[in-house]
Each structure stands twice: as structure tokens, then as C-alpha cells.
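The complex appears here minus one protein chain, its other protein chains still in place.
Moving on, here comes chain A:
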């Protein structure tokens, strides 16, 4: 397989729209992670790619062939189901070997491949057991093994690591990344774990309520979140979001609100405008000239780091730094942030605002939504 083209794919179940006009191009050898909160349509999208759920609208292409109506068995995909879907009457070995058996491979070949995969996933001792005799994490590894036993055009994985313990999860993560590098095959990988998404993905597609919010490399989605939703989804704790108003003062733009007065480091004159101000917790630090006046509510110990949960005006703001932070509950702090760590979002639409220095064009343009034609709405003038 080379390129997977998802074009305007929509799925509604009665009145609920599970996936709403998603367009995505998955290049050959790409590791695309579908990330989003529970119920945002990740599994549904994956099942549509697999051919298990018919589309309500849109089409799916493989290179230049339209495979929208191709039955699943002819798509050459391997899938790990969220529910594992291990065949309950077959032993672990026969579960893993099933795809090869269906392809009429010889017994010795099947046995050899199954042994190899079991070795990688540390399932060697469990090969003769039935699925019901396994723990949740072991079942999940068997499901992974059934996908890895052959070399399909693309792997579709629906939260394949959600039930593993932290250590096993990170080793399996490394195993999958290594496999991806070795085989160079395409992965579409569903998760709601952002660590998985950040560490494994070549690109992340963020879904919210069936719609695509942003598609980009892990660095892009983390450093330049395209919407309030993305900003508030990634990071732990996620980005601080505060309602503020942009005003010009002495030829310089500032975001102001109660207890907030942040210079944006942009020279210019603009009429006031309502925005959402975003700052990552790790980019906040006590400063000599305070921009945010914060009151510490609680300090959390994360081991290597500490997180101070504060209130700024009416907003909840958290600050993350190496331990010890030297803050305690009740402290009043003056916090500062470097201008290049400031994110601005449109208050009404929630899309990211970027500064374009050319005064002839739109000074502040909302970044376009991934699926909509570029709309230069929300400009600061």
C-alpha cells in the first residue's frame, strides 16, 4: 500500500454524527495518530477505513483506486480492535495464526511466525491458553500479535496499549515504533493517550466531536495548537487559557484582564478585541515585572516536577517547574512569560490567531480549519 486518501468522510448513526466531513491524507510509511477525547469518533473513523462500517458520505482511496465499497478482506489491512475481538474458542497460538491460516499458509510456516511474534510480545508461555484465561493486558498483546503476524499494507490499531501497565506500555511502544521503522509500513493508530501520540506519531490528527481540529507533527500540534480545543487537550496539565482583551498601549499590543497585563511584544495599533490568551504551564515563571498576579491554591508533586495550581483573576492557571518550586498554598505571585510563548485564540470561534506583520494584509488572521476552505474571518483591525 502507498497512500491512503480519506475524503470528506462522514458517518451518522441516526441523529448523532459520529464523524463529520473528515479529510486526511496518510502517506506511505506514515505513523498517523488519531487523537481525541472519548466519543469523538476515532473508532468509527478507523472502522470506516477498515471497511467494517459503511460511510454515510465521502470516499476512501488507496493510491488512485476508490476502495469505499471494497469488502474488508480485500483491503489488505490488519486491525487491532478496541475490544480485542479474540476468537474465544481458539488458543492464543491459533488466534495469532488465524490470518495466516485464512491465507492458506503451510503449518510449519504458521508455527514459525507465531513463535516469532509471541517472542516479541512475550507471549511464549501463554500460547496454549484460551483468551478467557488471560489478563486484560495479555489479551491486548494477543490482539496485537494477530495484527503483527503478517505484513499488511497498513496497520489500523484502536488503543492497542490502553490496558498495559506503564512499563509494558513503554516497551511495547518502543517495539511498535521500531517495527514501524523496520517495516516502513503505514500505521493509523487511535489513542487518547497524548504521551503515545507525541512519542510515536509522525503526524497527529486531533478529532473533536467528529471533526478534525488540527493535523500536524507532534511538535506543530504542541507548539502551535490551531484551536482552543487542541491547546486545552495537549500537555499535562494542559495549556492555561484565560479570557483577555487585546488593547494597544503606547504603540504596543497587550492582553489585559483582571490581574492580567501581558505585553505581546508586537508593535502596532489595533481596536480592542476579545481573545483567549494561552500559556503553557512550563512557560510561566515568577518574574520581576509581574504580568499575571496569581494566588497559589495547591501544589502537586509529580516526582521530578511540581505543579502549582493558582487563580489569576477568575481563571484557573497552573504552573509547572522542576521540584522544588519553592511555592506554597496561599502565596501571592507575580508571574511572567516570554512573548514567543504566548498563544492567542479567537474568543468566539476558538481558532488560533497568528500575527502577520505586513500591514497591507490582514494583521491577525485566524488559522483556517483543516477541512474548510480558508476563511480569513476573525481578523484584528
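Note that in this section a residue touches a chain if its C-beta (ideal position, glycine included) is under 8 Å from a C-beta of that chain, and two chains touch if they have at least 3 such contacts; residues count from 1.
One rule holds for everything that comes next: contacts and distances are computed from a predicted model.
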| item | value |
| --- | --- |
| Protein name (UniProt record) of the chain left out of view, among "Binding-protein-dependent transport system inner membrane component", "Succinate dehydrogenase subunit C", "Electron transfer flavoprotein subunit alpha" or "Sugar ABC transporter ATPase" | "Binding-protein-dependent transport system inner membrane component" |
| Sole residue of A:57, A:102 or A:174 that reaches the chain not shown, by the stated touch rule | A:102 |
| Contact partner of the left-out chain, one of A:14, A:88 or A:108 | A:88 |
| Identified contact with the non-displayed chain, of A:48, A:62, A:77 or A:157 | A:77 |
| Options A:11, A:146 or A:320, residue touching the unrepresented chain | A:146 |
| Chain not shown, touching residues in chain A | 47, 50-52, 71-73, 75, 77-79, 81, 83, 85, 87-89, 98-99, 101-103, 130, 132, 146 |
